[in-house]
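A single protein chain has been removed from this complex, and every other one stays in its place.
Up next, chain A:
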Amino acid sequence: MRHLLITLLCLLSPSLSAHDGMHMDMPRGPELGASAAFDSHGRLYVVDAADGHVRLRHSDDDGRTLSAPIEVNAVAERIYAEGENRPKLAFGPHDEIYVSWSQPRTAPWTGFVRFARSTDRGEHFSEPLTVHHDRAEITHRFDALAVDGKGRIVIAWIDKRDLVAADAANKPYLGAAVYYSWSEDGGASFVPERKLVDQSCECCRIALARTPDGHVAAFFRSIYGDNIRDHAYAVLRTDGQDSTVRRATFSEWHIAGCPHHGPGLAIGADGVRHAVWYEAKSAPTIHYGQLDPGHPPQHATTIAAAGASHADVAVHGHTVWVVWNQVCADGYTLMLRRSTDNGAHFDAERAIAHSGGAVGSPQLLTKSGQAFVAWNTAQGFRLIGVAP
């Protein structure tokens, strides 16, 4: 009996001390969700979140040195900044800086979409506002931000108000809706939000890109039939007309779950819609294709397979770049494939950077026709130039 008691005590104490240690060692500081962009002067800006503040840094030497951070929200609040959620950054026609993020609320899966702007290149920011007029304590998360050709600030997000209403009426509803709003006054206010589509994926980032005629288009994981999680494409109308949402991928991946894996979109000056997306119907796969909404994508090709995640795509002229994170033996490798014939063929993959620790999703940027990859790692933010 005594023996048993001692054994029990021995079993208990390591688990207790491990637990205490875990809390004492809990890391603080910035999460890995970050966004970066070049303004019209070629200055790089980066937003991420630390200790309840979205913070803005800039670099005039392509990321080699970063300025001290400026707090976008003066009053600390909770901020989603990991996985498919990250603060977003975009510029107005006169280099106004627009920042959006999602703010967790108390209950699981709830959030509000927040926005602030700076008209003095980031020295001061407006008090953050909540973009949507609906204030129910539900999901309004996974914000995506873009500026259209007329300077309107367009924000789209995942919204569960229709799921809540359907649940209350005992009606079936898969996933969540996508809603969007825009600002006609440079971000001082946002028009009442409108629904883009019902029954879309509730946990994947939305990709936005500007079309050659200045509209903002969205590419996102939707739901077809019984939890077929393929993607949809829509131009977000800001003229009061309904947006047309059409299915744009036909992978037929069925999953009653959360892929945590949204797509990427870049639209060329010629209007070609270069897209990357992930599915795991038979095995984890990242695809490239040129969207032909209503039909399967053209020039579809497999970009990467097992261990690859969170691809992004960019285009300049007839050069198309695709980057993604690839698991390797001792961490993550940042991988690149390039096409010089507008996406008809891609060269072999090559490693362009490595991280021994955790990494955020890579983001492709272009400046004067040169590509860069913004990569936030546990060791800090990195901007990796892509050799021409």
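Some points to look at:
The rule is short, and it goes like this: contacts are C-beta pairs under 8 Å (C-beta built on N, C-alpha and C of every residue); 3 or more make two chains touch, one makes a residue touch a chain; residues count from 1.
Keep in mind that, in the parts below, contacts and distances are computed from a predicted model.
For the chain that does not appear here, its UniProt entry gives the protein name "Thioredoxin domain-containing protein", which is one of "Dihydroxyacetone kinase, N-terminal domain", "Thioredoxin domain-containing protein", "Iron ABC transporter permease" or "High-affinity branched-chain amino acid transport ATP-binding protein".
Across A:Ala74, A:Ala188 or A:Val327, the residue that sits in touch with the chain not pictured is A:Val327. Checked against the full complex, the one of A:Ala50, A:Ala280, A:Ala300 or A:Ile352 touching the unshown chain is A:Ala280.
Screening A:Pro93, A:Pro212, A:Gly257 or A:Pro296 against the full complex identifies A:Gly257 as the residue touching the chain left out.
For chain A, the residues touching the absent chain in the complete assembly are 1-2, 4-5, 8-9, 12, 15-16, 18-19, 22-23, 26-27, 31-32, 82-83, 108-109, 202-203, 227, 254-261, 278, 280, 283-284, 306-307, 309-310, 325, 327, 331-332, 357-360, 378.
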